[in-house]
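Here's the structure we're looking at; comments come further down.
Complex shown without one protein chain; remaining protein chains in place.
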Amino acid sequence: MMQWAWFIPVFPLISFILILLIGNRIKEKSAYLAILLSFLSVILSFFVLLERAEKTTYQVETIWFSIGNIDITAGYSITALNSLIILIVSLISFLVHIYSMGYMKGHQRFSTFYGYLGLFTFSMLALVMTTNLLQLYVFWELVGLGSFLLIGFYFEKEAAKKAAKKAFIMTRIGDVGLFIAMILLFWQVESFRYEDIFQAVESGSISSGLVTAIAILIFIGAMGKSGQFPLHTWLPDAMEGPTPVSALIHAATMVAAGVYLVASLYPVFLASEVALMVVAIIGGFTAIFAASIALVQKDIKRILAYSTVSQLGYMMLGLGAFGYVAAIFHLTTHAFFKALLFLAAGSVIHAVGTQNIENMGGLKEKMRFTMILFLIGALSLSGVPLFSGFFSKEAILIATLESGHGVLLSLALITTFLTSFYMFRLFFLVFSGNMRGETKAVHESPKNMVWPMAILAVLSILVGYIDRPFSFNEWLLMDIHFNQHHSDHAIWIMILSIVLSLFGIALAYMMYHPNGMMKRDWLSLQVPFFYNILVNKYYVDEFYEKTVIKVTKMSGIVLHWFDRFIIEGVMNGVASFTQFIGRQGAKLQNGQTQMYSTIAFFGLAIFMIIYAVIGGGW
Amino acid sequence: MTTPLSAYLTLALILFCIGLYGALTKRNTVIVLICIELMLNAANINFVAFSKYGLIPSIHGQVFSLFTITIAAAEAAVGLAILIAIYQNRKSVHIDDYQSMKH
Partner (left out) sequence: MNGEFVAFIVLAIVAISGGIWMLNLTKVVHMVVSLVFTFLSIAGLYILLSAEFVAAVQVLIYSGAITIIMLFGIMLTKHQDHEKKGSTRKKIFLFASILAFAFSIYIGIYNLDIGQEGTDLHVNNTEQIGIALYTHYVIPFELTSVVLLVALVGAIILAKKEEKEEKQDT
């Protein structure tokens, strides 16, 4: 079955092309076409995963082109990591396809939306299946393009356009790092293929300083796509896109591409202690940074966006702490419960019509399904036992503990508390109490929106137990070899994190539930300065505006001036010079015999001079 | 000391250059025609000089100069007739006015 694996990205590609061609004619029915193709992708990836669970890595490569005597190959491979992520991506894409039938119903560009979804899914699947860096870069950029198109889907809104541009440009800045890393690797290894790179790195033929630089540059690329600090500001703004898009791209797949990049190039990171430290530090810092901002946001999707940034920080922290399996595990569980949360949020927004949680409340009675599913997602995210998020978060905390990063561990524990707090603040504000906004007819969402959420909810519970029957650990580590510190699971970490999560839930209950005893703003009143900083997201956006953007605009103006006056001046100069010569030439042809005779005589004089100087006779 | 051949030739060269300069610079068409006559005269001096001091001194140089004078006279007459004809058309002998060959 694995030899047909290349079909997996091709199905969404066909969906994109077909919808591009005939979408306008079939309009609403394009959803069925896309859903069908997406379903085929899911089935195929499921079988591929099953097969890969038993056999070893499968790889197919062909020669793409040659430079000199170096051949650049293209192909795909099914490693353990790949097969897992392929299933995640195609499954969530499929569920989002179904969900969008209800959410985007009646929109004018309905079929275009499905086309873009297909394009994005294709790029993401192809990205995950590649064998070499150059091909990865191609699909990396394609994924960025798909994200741009989907974020700016409501292009009538100015904010959506700006958000799309911001996302693209900011990830592009990260991509520069990746590109430089690619060039350095090619320079050292003379090949883009993963195996050659791993071989060169492990055999020590690249100097260690260079390996560190390469690893950090690769991580910069991952930072862009995964929204780590300081390249994180595009993710919250990307919530301008439709909610299914947020679920697909910014919860489950594209942002996971950064984590996937670091994971699949893990041997390069393993060769450099410094790089892993950098990854862990930035990951840990981002986790707490984003969680703190999420505490005070009022937009439902923005809270979830910052939550995504924070959880990605967790994954990076896990990777940096040698917790490869833990990070991938968390990636898997996060994909499911975050997608669930986004879809549920979309369901709420679809029903209530606003995204501001100040104007919501009391949806418990009217949207029972949504509430239960949202609750499952929230519990999973908060790391409550029995739900999948608990297991994966545990794994990361244990890995951090075992690799001895004390400070980062405490940051991660604090973040656990913050996570559960802001999650349940959101839950209580949206669903409990009475409706604070306009009470129009709020009803439960249609079935095609509820069923995908239900499936995701089931998965977010079950995926946590994947380690028991399948020995997930060893299967994932089949392709990578490194020394894992495998001590006994420290029980105290588990208990401490459970306590923190429950404490967060309790505090949120007390502050935001109508039955709670505390006032909502007891803390924010005492420290208004900090509160303001958090609400304004630490002013990072404003800082960027004043420095980076201003500098870029200035240099743009300078270059524009240069182009207008100097380059065009030269061109105009050439043109007018030619005209000048022409006019001078025209003066010679003034119709007067004397002028013509003068010129003729001049020619004769030249000849005579030459004749005399040469000495006569040639 | 007898005058050398090169002196006569140099004199003829100078007269020729003066005539050429005048023919190509003067604005009045009649004067242009006169300068052309001067050029022909200079060439005649050459003929006669070579007839006396040349490789094989003989009378043939002088005979040829007679022919040149004859043709020069004929040419002057015809040239002037053409000038009169043009003058009757354009009412001007200023040579800058004869520029219908201009693009």
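A few comments on the model shown:
Note that the chains are named A and B in the order they appear, and that numbering of residues resets to 1 at the start of each chain.
As a working rule, contacts are C-beta pairs under 8 Å (C-beta built on N, C-alpha and C of every residue); 3 or more make two chains touch, one makes a residue touch a chain.
These numbers were taken from a predicted model, which means no experiment stands behind them.
Although one chain is not displayed, chain B still touches it through residues 1-3, 5-11, 13-15, 17-22, 24-28, 30-31, 33-35, 37-38, 41, 44-45, 48-49, 51-60, 62-63, 65-67, 69-78, 80-85, 87-89, 91-94, 96.
Residues 595, 598, 601-602, 604-606, 608-609, 611-613, 616 are the ones on chain A that touch the missing chain.
Basically, only the chains that are shown with their structure count from here on.
Our note on geometry: chain A versus chain B, Cα centroid distance of 94 Å, whole angstroms. Residues of chain B that touch chain A in their complex: 20, 23-25, 32, 95-96, 98-103. Every residue of chain A that touches chain B in the complex is listed here, in rising order: 586, 589-594, 597-598, 601.
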